[in-house]
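Written below as structure tokens is the structure these notes are about.
In this view, the complex is presented without one of its protein chains, the others remaining in place.
By written order: A, B and C. Residues from 1 in each chain.
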Amino acid sequence: MAYFQTRTTPGRHFLQIPGPSNVPDRVLRALDNPTMDHRGPDFGVMGKQVLGKVKKIFQTESNVIIFPASGTGAWEAALVNTLSPNDRVLMCETGHFASLWREMAERLGIRPEFLKGDWRRAAEPDAIEAYLRADKGHEIKAVCVVHNETSTGCTSRIAEVRAAIDAAGHPALLLVDTISGLGSMEFKHDAWGVDVTVSGSQKGLMLPPGLSFNAVSAKAIAASKNAKLTRSFWDWAPMIASNATGYFPYTPATNMLYALDTALDMIFEEGLDNVFARHDRMAEATRRAVRAWGLEIQCAEPRHYSSVLTAVRLPEGHSANALRATIGERFNMSLGNGLGQLNDRVFRIGHLGDIGELHLMGTLSGIEMGLRIAGVPHKPDGVRAAMDYLSGNA
Amino acid sequence: MAYFQTRTTPGRHFLQIPGPSNVPDRVLRALDNPTMDHRGPDFGVMGKQVLGKVKKIFQTESNVIIFPASGTGAWEAALVNTLSPNDRVLMCETGHFASLWREMAERLGIRPEFLKGDWRRAAEPDAIEAYLRADKGHEIKAVCVVHNETSTGCTSRIAEVRAAIDAAGHPALLLVDTISGLGSMEFKHDAWGVDVTVSGSQKGLMLPPGLSFNAVSAKAIAASKNAKLTRSFWDWAPMIASNATGYFPYTPATNMLYALDTALDMIFEEGLDNVFARHDRMAEATRRAVRAWGLEIQCAEPRHYSSVLTAVRLPEGHSANALRATIGERFNMSLGNGLGQLNDRVFRIGHLGDIGELHLMGTLSGIEMGLRIAGVPHKPDGVRAAMDYLSGNA
Amino acid sequence: MAYFQTRTTPGRHFLQIPGPSNVPDRVLRALDNPTMDHRGPDFGVMGKQVLGKVKKIFQTESNVIIFPASGTGAWEAALVNTLSPNDRVLMCETGHFASLWREMAERLGIRPEFLKGDWRRAAEPDAIEAYLRADKGHEIKAVCVVHNETSTGCTSRIAEVRAAIDAAGHPALLLVDTISGLGSMEFKHDAWGVDVTVSGSQKGLMLPPGLSFNAVSAKAIAASKNAKLTRSFWDWAPMIASNATGYFPYTPATNMLYALDTALDMIFEEGLDNVFARHDRMAEATRRAVRAWGLEIQCAEPRHYSSVLTAVRLPEGHSANALRATIGERFNMSLGNGLGQLNDRVFRIGHLGDIGELHLMGTLSGIEMGLRIAGVPHKPDGVRAAMDYLSGNA
Partner (left out) sequence: MAYFQTRTTPGRHFLQIPGPSNVPDRVLRALDNPTMDHRGPDFGVMGKQVLGKVKKIFQTESNVIIFPASGTGAWEAALVNTLSPNDRVLMCETGHFASLWREMAERLGIRPEFLKGDWRRAAEPDAIEAYLRADKGHEIKAVCVVHNETSTGCTSRIAEVRAAIDAAGHPALLLVDTISGLGSMEFKHDAWGVDVTVSGSQKGLMLPPGLSFNAVSAKAIAASKNAKLTRSFWDWAPMIASNATGYFPYTPATNMLYALDTALDMIFEEGLDNVFARHDRMAEATRRAVRAWGLEIQCAEPRHYSSVLTAVRLPEGHSANALRATIGERFNMSLGNGLGQLNDRVFRIGHLGDIGELHLMGTLSGIEMGLRIAGVPHKPDGVRAAMDYLSGNA
């Protein structure tokens, strides 16, 4: 028997990891429509419609490439389309995902240089500017920044990063990973001067994993003409050529495109600004709960707070993984684990995607009860603090 | 465009009325399978399987009739199969649904006599016994009791009602409505000596509305041979005859049978006793929240508390309907309205079916925040009281 | 495990009975949306929308009652709302379903008189007129006609029946069963002067079974005020009262209403006239196949041919049931059995609902191959005849 049919826990699972997020019923029902001929006339009409809609979410007039692959692939695509072997790139150690991206860059044969970070704040525009100013020969070909660092809950201010590069008068490309930020927090590919934006389907876009994206500026496309890293599956050029008529150069993930089409409708029906404001509200309620529990938020800079997730530090001597296991068993909820150096030190609360106030309150209640059962020292005031805020009496 | 596709409130709706309950994803995915030939060989196999499983939920070895109709129809079926015009029947005024059943009886041409109630407690076995003892001529043909009165949250103790009838030495049939109790609270058709049990799909069975049931004792079947009320659609006899081979005398609601088949699997996989214990726990947590708010539970007798729903009285001068509207608009949750004489005086919290602790906490949080926003006097301690209980520190 | 998950025949089942018809994917995906609060504000909006749309399919400005029950119930509703015990009604023996309706009338305590038929043609307006003229005292209260007799594939011409009643100057109500005709063949409740139209969800409306309908004229409503048959579940009055605001007096089959909403959209998107023309084309192709096989069509009057189904007579000495069993086992297709006196003598081909040319050709191919395997004498030219017609070279 298929595995998913054998789980018998009553009630809906609370999937409160910072992605994949809870997929709305309407999106699941788009996903499960019969697959169509990806070379037939209907497909082209749908393809153009979806490719058009998806630009709006990146706030770009440029091309957005849709890969039938999960998000890690779009990282690779961003690098192999724009860079050549041994190219120097500047990366910022915002956390685990920035570190993974760096490791990937090394595997691909480029030379990442890493602006050290403490995993408690986002990328620092000043440091980037200083680093680039020092690169008189303009050997650094790209600056790579994670917009929303999913391992820490710190969000980099991309417009300021752009300003820093410009202030340094440096021609490096700006490559941004907003896999977990897109569709939940403001992101302006064009206005912020991003050259390649990397994203994925399973976070703010409210889809299952299986699609990923590169939004690409004209400058990035120009760079791709001379980039020498080998590429085939990830190559932008045949994608852009085929997309012009709504098709793809190889078999696309048709059913995921149905789901994307519907998810974008839902986001635009709610209104992008409303979506962002809702995420801000969920995040603020969560942080108030964390503070009321007397626990520490991993993100140490309030201006870097993420509206997508909140990573919470446990007091010394207490295991975040044990807490998560307790909550999973007792309350049928998944929370994000600590990644890399934060393993067992933090747990992460996803409050993104298709989420409303009561779903969040169920989540926070589960944590507060879990803290109690697991014997983690805390004040039992988090849920109340969140309610105070969400009911407008904060 | 179909209406359900036009709703744009983010996040899942909290459907916390006392039925229809939240239908689990697995049941929805059973429901949407292609309809099959209801006269073909496959159907008979499925029919026998489902008819066999459904007996276990009624805890009966007798026949259970499945009507392709919602629950109100099964009330009618119970009466028209067992009674004749002008028959006297004894009914117990437990609340709005008991009153509706009585009105139906009058419309059908029988003569209900109503044991007065105050809508704050369940049926009283002593009063039933006394009433029957007074009926020396045994003119009363049936005693009709609502097991779980959905308008008040009071649950009648059916075994005691049976004992009362026996103590009176009275031959009346015992007809019980457990539309909202079945699958959530213990119910033993055979062991409790019920003659006709009436139920429906959309409560503890976790289906959409559209199926209803009569479990029938041998004594009830015997009575049906002489019952003179006109009947055709609701007639048990052709149902029992066809069901023997897994078929139905007229077109059944095939897709609802798929869903029933799956929902029963889910209940048995969890275990009936576990299902009941879970409902008891949800109910107790809810009542502790209500008391901590300083509000009054409509059910005045603790031994009559329902594990399916809790009706909550509002302080004089406050509108339950205004509160529900506020909660609906602000928090995307439906609560049950006050019915009949309780309109605007109570709201009803459904905590039945496919529900776990965090879903309940979302529900209670929404109410606590709603009370605040609507300006209903209360102490903001309900959510904490529920958490204390559910995390085992109560 | 749920039964529907255990069938392992490869390929989609061909459900070619004359209803339930193949439910389109889009309708199944409407059906499986989460159940909503039937007393909440959203429901009223949806209810009004659906109740408005459904009138268009009956081509009426009057009320259409939607019962959360399968079609047999709507037969009962038509009778109990308009008639009194011992009322005489005129019924026409068009086939098995007309006979069942007559039996129901008897069980309900009215006195049906049956215009004899041979199950090979539809109702005869002349005979009706003559019968009514003979009823000088206007004792006959209603004329009951089956529009599309699903057991024979004969369709009565309702406008002519109306004209016959009028020609006789008789005040009887006209009650019409178009359970299997609606949505597949022209039906004009208002223009044809029908008083009560009975229908169901699982045929031309392309839904699973579980909803049924009464479209009611002002004259029928007037009759209902004085009708004395007992009724409660089927009573129109509370339905009409609640429907005014989009609600129902008792729990509706919410998920079926989602599906109805969507199915009506699909029909109107295609266009009612296009839907009817498509059914005519499928039916004509089928009849050409039957004739080319050298088999006889059960409907002996071409002007009575149904566009919904074709019943086919087998040569003497050959079993229609054996043929159907062979086709079921070898080719995974369900065909309709012969009902009543036609058992084993005919098989019935459903060509209704969500069906296109290739689906029909698969159906006819399966029959032609089945005839061969079962050893039924025939010419193997049916499929070719149908293709000749459908490709425009007939």
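Criterion: a residue touches a chain if its C-beta (ideal position, glycine included) is under 8 Å from a C-beta of that chain, and two chains touch if they have at least 3 such contacts.
Here the structure is a predicted model, which is why all the values come from computation and not from measurement.
The omitted chain makes contact with just one of the residues A:F58, A:W236 or A:Y258: A:Y258. Across A:E76, A:E160 or A:E284, the single residue that touches the chain missing here is A:E76. Mapped onto subunit A, the footprint of the missing chain covers residues 1-4, 7, 12-13, 15, 17, 20, 22-23, 28-42, 45-46, 49-50, 67-73, 76, 104, 107-109, 200, 202, 208-210, 229-233, 235, 250-256, 258, 261-262, 265, 328, 334, 336-337.
Residues touching the missing chain, restricted to subunit B, are 1, 5, 25, 29, 32-34 (touch as defined at the top).
On the side of subunit C, the interface with the absent chain consists of residues 5, 8-12, 14, 22, 24-26, 266, 269-270, 275, 278, 330-333, 354-363, 365-366, 368-370, 372-373, 380, 383-384, 387, 390-393, using the contact rule stated above.
Convention: only the chains that are shown with their structure count from here on.
Ranking every chain by how far its Cα centroid lies from the centroid of subunit B, the top place goes to A.
We define each chain's centre as the mean of its Cα atoms; on that basis subunit B and subunit C are separated by 34 Å.
Annotation: 45 Å between the Cα-based centres of subunit A and subunit B. Centres computed as Cα averages put subunit A at a distance of 53 Å from subunit C.
Multi-chain contact residues of subunit A (touching two or more other chains): 5, 25.
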